[in-house]
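Only one structure is covered here, and it is reproduced in the block below.
== chain A ==
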Amino acid sequence: MLGHLNLLLLIILLVSALWTVLTRSLIRSAIGLALTSAVLAVIIFRLGSPLAAVCELSVCAGLIPVLFVSTISLTHPRTQAEKLEHRRGRLKRFIFLPFVALGLGLFLSLMKLPLNIPSPLAQRVYDVREVIWNMRSLDLIGQVIIFLAGVFGVVILLKEIKSHE
Partner candidate 1 sequence: MRTEATLLGIVFIPLLGSFLLPLIGRLSARFRNYCALGLVLVTFLLSASLIGKVLSGQAITVSQQLVFGFSTVFTADGLAVFMASVASFISLLIVIYSFGYIDHYDHQSEYYFMVVFFLGAMMGLVMASNLIFLYIFWELTAIASWRLIGFFREKNQVMRADKAFLVTFFGAVVMLLGFIVVYQQTGSFDYATIKASLNGGTLSNLAVGLILFGILSKSATLPFHTWLPDAGVAPSPVTALLHAAILVKIGVYVFARLFVATFPIEQIWHTVVPIIAGVSAIVAAGAALVETDIKRIIAYSTISQIGFIFFGLATGNMVGVAGGLLYILAHGLSKAGLFLCAGIVEQNTHVKDINRLGGLMKTMPFTAIAFLACSFSVMGIPPFSGFFAKYMVFAGGINNGQIGTTIFFMAGAFMTILYLLRVFYKVFMGETGESQAPEGSASMVYTVVIFAVLSLLSGILISYPAQFVQAALLNLPGVK
Partner candidate 2 sequence: MFSLLIFVPLFIVMLINMPFGGIRKSAYILAFLLALAQIVFTLLAFFTPLSPLSSGRQDILGNFFNFRIGVDNLTLVLLFCIGLTLLVTLLTGREVVVDQRQRFNFVNLLVIAMAGLNGIVLAQDIFTMYVFLEIAAVASYILISFQKGILALEAAFKYLILSAAASVLMLSAIALLVLVSGDTSFAIISQALRDGSGGFPVKLALGLFVCGFAIKGGIIPFHGWLPDAYTEAPAPVSIFLAGIVTKTLGLYTLIRVVTVLFGQAAYISQILLVMGILSVVFGAWMALTQNDFKRMLAYSSISQVGYIILGLACGPGWGLAGAILHILNHTVFKSLLFVNSAAVETKTGTRNMDQLAGLSDRMPVTSFTSIIASLSAAGVPPLAGFWSKLLIIIGLWQAGFKLVAVIAVLASIITLGYLLSIQRRVFWGKLGSELLNVKEAKGGIMISAVLLAAIAIGVGLAFPFIPAAMLNSLSSLLGG
């Protein structure tokens, strides 16, 4: 019901997500995020959504990690002593995560979701372009507005950062 390839991809997704969180270096964490997104893009593609997969690949696997990397590089790395102390504290905090995540997965796989979904409604199947442009135009307008908001965010928050220092 799942398909071996899908299962494999999902496991890779999970592992890379875990790695993203567990790795010490922030840069590696950002790369892990990119990897996760890339795997996700493949899964999305296999789930019959090529357009969304492309977006995911270019934006989430490309742009956002770049954003993270530049943010990380604009902030100072820690001193050596801080790093050492940080490492110890970190281990204590994050050591439980794999067990929690995998334990939850095991527990849930033993459960069965009571899926009693009502009989399907008769629905037309649309083309994605039609849906985006014709049926969800308000979402598009929303995208425009939120983009404007983002521009103002950049203008207000980032503009004077150089002159400040």
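Criterion applied: all candidates are chains of the complex that A comes from, given by their letters.
Going forward, a contact is a pair of C-beta atoms (placed from the backbone, for glycine too) under 8 Å apart; a residue touches a chain by one contact, two chains touch by 3 or more; residues count from 1.
Just so we're clear, the structure is a prediction, and the values are computed from it rather than from any experiment.
> Given that every candidate in 1 or 2 is part of this complex, which one actually touches chain A?
Result for chain A: touching candidate is 2.
> Touching candidate 2 in the complex: which residues of chain A?
113-121, 123, 134-139, 141-146, 148-150, 152-153, 155-157
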